[in-house]
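As you look at this complex, bear in mind that one protein chain is not there, while each of the others sits in place.
The block that comes next holds subunit A.
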Amino acid sequence: MSSLLHFSTPSPSSRLSSSSFRNSPSNSLLFTKSTLRSIRLPSISRRFNQNRLSLTANASSVVDSPTTSAVDSGGGSPKLLLEVKDLTAVIAESQLPILKGVNLVIYEGEVHAVMGKNGSGKSTFSKVLVGHPDYEVTGGSVVFKGENLLDMDPEERSLAGLFMSFQSPIAIPGVSNIDFLNMAYNARRKKLGLPELGPLEFYDFISRRLKIVKMDTNFLNRNVNEGFSGGERKRNEILQLAVLGADLAILDEIDSGLDVDALQDVAEAVNGLLTPKNSVLMITHYQRLLDYIKPSYVHIMEDGKIVKTGDSSLAQQLEKEGYKGISA
């Protein structure tokens, strides 16, 4: 499954919400990193133009016609999954602006990474996408699978196929992990009009998925995240992803607090879950995660905006030169 990582529509910097670029022909070939790099069009000045253009853009106007179809990801070109335009948000309590006009476009099957310094707004961005009550959206729009995401409650966003793995998942004493997963899974089934699974049926279902994240069954009887090590918490997040599935998985610093082995396990699990139909948005500080989960696009966030977009070479450049080298 890991080869699917390289699925990507190569409409390059158009990821920054440019309808003009979306109209150019694209294809759904199996691209390697090098081919991606060769067709990147990273340019800040262009991005600004695109921002203006994007105001009139709309998801339905996007027509992707594959010019070649060496590998077809299931009849038809990748669909637009998420389109974020000029998103601004403040901390609800203090009204302090954090996001100052974020633009991002994600298509099915793509892996994106958002990198940035502490305080650049990247974690806020992920929380705003899933509707965290600590933040208030003050402008811009977010369209997810053709629907206005900002109109939805957090649980509706989840049921619509958006998943965020929390940076520091909270412990819930008194709620066992299996009950929690069962509740969440049944919410999905209810939404699909399927009968809910009782505890025994669910145990059957879940125990088969535990190996994805290399966890023991006693993990299920423990309370949600209570007394979990950093690594266990992250594994638990990915287990939830494995159980619930998602069209877009936002992994907020999934690598923080993990040793190399745990990181490898978690990354392997994520890679195993990737299909041509779903996408990943990683939020990270470090290049090392990107060695395991290969991004099609890397975005640099600074002061509440995405200031640069490139392919994975951007992350390498970042590793060498730091953020100064990038923004200069």
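Here is the rule we go by: a contact is a pair of C-beta atoms (placed from the backbone, for glycine too) under 8 Å apart; a residue touches a chain by one contact, two chains touch by 3 or more; residues count from 1.
Methods note: contacts and distances are computed from a predicted model.
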item	value
Protein name, per the UniProt record, of whichever chain is missing from view ("SUF system FeS cluster assembly", "glycine--tRNA ligase", "E2 ubiquitin-conjugating enzyme" or "Protein wntless")	"SUF system FeS cluster assembly"
Option from A:F180, A:F205, A:Y286 or A:Y323 whose C-beta touches the chain left out	A:F180
Omitted-chain contact residue, chosen from A:I172, A:L197 or A:V307	A:I172
Listed residues A:D153, A:D216 or A:D259, member touching the removed chain	A:D153
Absent chain, residues of subunit A that touch it	130-133, 153-155, 157-159, 164, 166, 169-170, 172-175, 179-180, 183-184, 187-188, 191, 223-224, 240, 244
